[in-house]
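Have a look at the structure that comes next, please.
The complex is shown incomplete by one protein chain, all other protein chains being positioned as in the whole.
So that you can tell them apart, the chains are marked A and B in the order they are listed, and the count of residues begins at 1 in each.
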Amino acid sequence: MSAVPAELRAEIEAHMALYPERRSAALPALEAAQRVHGWCSPEAIEQVAAVMDVTPAYLESVASFYDMLETTPVGRHSIYVCTNISCSLCGADELYETIHAAAGEDPEFNVRSFECLGACDIAPMASVEGVYVGPLTTADVPQLLDDVRAGRPVLPAKQLARRPVADPQANA
Amino acid sequence: MKLLFERIDEPGLNTLPVYEARGGYESLRKALALPPEAVLHELEASGLRGRGGAGFQMGKKVSFLPKGAMEKYLVCNADESEPGTFKDRELMQKSPHMLIEGLVIAAYAAGATRSFIYIRGEYVQQADILDAALAEARAQGYIGEDILGSGHSLSLVVHRGAGAYICGEETGLLDSLEGKRGNPRLKPPFPANQGLYQGPTLINNVETLATVPAIIRMGGEQYAKLGVETSTGTKLVSVSGHVQRPGNYEIELGISSREIIYGLAGGPPEGRKVKCWFPGGSSSPVLTGDDLDIPYDFDSLAKARSMLGSGAIIVVDESTPILDVALKVAKFYSHESCGKCTPCREGTNWTVKLLERIERGEATPMDIEIMASVQEHIIGNCLCVLGDAMAMPIGSMIAKFRDEFESHIESRRLEPVHA
Partner (left out) sequence: MPRPAPRTITFTIDGLEVQAPENAMLVDAAKHGDVEIPVFCYEPKLGQPVGACRMCLVEIEGIPKLQTGCSTPVKDGMVVHTQSERVKEAQNSVVEFLLINHPLDCPVCDKGGECPLQDITFGWGRGSSRFIEPKRHFVKPLELSPTIAIDRERCILCYRCVRFSQEISEDYQLVLQERGAHSYVATFDGRPYEAPFSGNIIELCPVGALTSRPYRFRARPWDVEDAGTVCTLCPAQCNVTLTVRDERVLRVLARQHPEVDDGWLCDRGRFAYPRLGGAERVLEPLLRDGGELRPVTWERALSEAATALKRAGARTGALAGGGTTNEEGALLAGMMREALGSPHMDSRTAGGKLPPDLQRALGDPSLQAKVSDLEFAHAVLLLDCEPIADAAILDLRLRKGVRRHGMKLVRASAADLLHEPAAGELTKTLKAAGEEIVVLWHERVTAGPEGERAARALLELAATLSLTDRENAGLLEVPAETNGRGLREAGVLPNAGPGLEDIAEEGLDAAGMADALRAGELSALYLLGVDPLERDQPQWHAALERASTVVAHALFLTEGIREHANVVFPAEAYAEKRGTIVHPDGRVQRLRPAVGHPGKTRAEARVLSDIAAAVAS
């Protein structure tokens, strides 16, 4: 194991300080290490273990339980395409196939079919590096990928954050 | 009547000045002027039932916490991951202070001094918004040491999950918050006695806590006049699937389901009819187009052998085969089963394989019998409710759409065998 980067150590220690028991910091700590290492590699896990004073086995077990923690190497741009029931009723499976065909083999991307992301109001949708966009059509895919590659905000007009609530009386 | 969604899209509502300008945190001031028992009384009088899925009376849940000086915890369940559900997301994103205010009041009533919001990891933007709102509230003295000079203190940490449906189950959530795999715990002991870090713990859903300021503002008895007798108040309903206007709606409990699906959400696209619908997330047994006039409240839906659950209505119209719906549902729960108990781990997995066999055209009618029997062997026999969450809807689909499963099997058997 190489030395723990000082910033990573500081971030993990800050998380540990928030809880009565240091183990509670396991998820945020692994997430931080994943940001640094690209995935929860054995080295990333050993570094977290060294800071948290727990065994690497414990952390590997935790990491493998959660879908957002990657236990194999992945591309740095994550695209989670929701393919659960509501999105799939609206064409999510085809959307996923299209995105996967376009970027699935690209080592820069991590294209995953994901369980319900909690945005069925914009079905079919995807979470692009944490930003929710939808409703998407297969025609949106080239622009979506271009935006990510160029480091631009992804499909600004389709971002969930800009969408008003559906209830017509809410803003009456 | 809008309690939660009133002018929800007002620009800047996620910031403290705008929230305060419309009377935000006045309920907190009002509550802190009362003894905790009086606040608890208002919550009990409101009849508010938990908005996460189980529908347990919130005030009663608070009252289960042991009295005494030990450290108690309040955990807000913001892991919203029941398929079809996206109401908490809207609340946290647009009105985070309403949640924080409700949480501080509930903690005061329960005597909790440490609190956590466990938010699903996928909600990155919402967690960032909550963190920003928390910093504002802390700076203004609405949370932290000696809140508004009341002597009551409360810490709050926004804890982000990392992608596991089972962490929405309250004891799985507690294990996850303790930094473990999110395996549900055996009950008893119940969280009210031995929850987070073995201490007494109150766990409430986002919408439940966000409703608390309104209850304090209008009084519990007044709140109880909304809705129907055993389902008081307003409820956020997420409508999705084959409807023309999917989204969140705040309704008074007890209105007809048809009014929600057709009146508010516009019903299926022109010319298509409702084939089935999940009234409370994908874990609720499906109802059919014949059930649209059932009042949308806890007891009416239970009487129809389904449930209100998280308030997520998923509409499926006639264009989609029931097999596709069943397979999506089964695959989801199989993927999300934690693996701790046998019937859920193996039963969800087996169900997926049976459905895939039917899909491949390799099944016989006996496989439907086996599938039905597997559901029966799951229901009621698992450690937590996840197994039932698959077996109940799948069981309901087999019961209500058996013909369709059978004709699918038959039609595939008639197809020529591929070389």
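We take it that a contact is a pair of C-beta atoms (placed from the backbone, for glycine too) under 8 Å apart; a residue touches a chain by one contact, two chains touch by 3 or more.
Owing to the predicted nature of the structure, the values given are computational and were not obtained by experimental measurement.
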Given B:14, B:348 or B:396, the residue that touches the chain left out of view is B:348
Touching the left-out chain: which of B:338, B:389 or B:409? B:338
Interface with the unshown chain - residue positions in chain A: 42, 45, 54-58, 60-61, 64-65
Could I get the residues of chain B that touch the absent chain, sorted low to high? 164, 181, 186, 334-343, 345-350, 353-354, 357, 370, 373, 377, 380-383
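As a convention for this text, only the chains that are shown with their structure count from here on.
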Whole-Å gap between the CA centroids of chain A and chain B: 22
Help me check something: in the complex, which residues belonging to chain A touch chain B? 18-28, 30-31, 61-62, 65-69, 80, 84-86, 88-90, 114-123, 127, 130-132, 161, 164-167, 169-171
Quick one: in the complex, what on chain B touches chain A? 2, 5-10, 80-86, 88-90, 93-94, 114, 120-125, 157, 159-165, 176-182, 197, 238-242, 245-250, 264-265, 282, 312, 314, 316, 320, 324-325, 328-329, 332, 335-336, 338
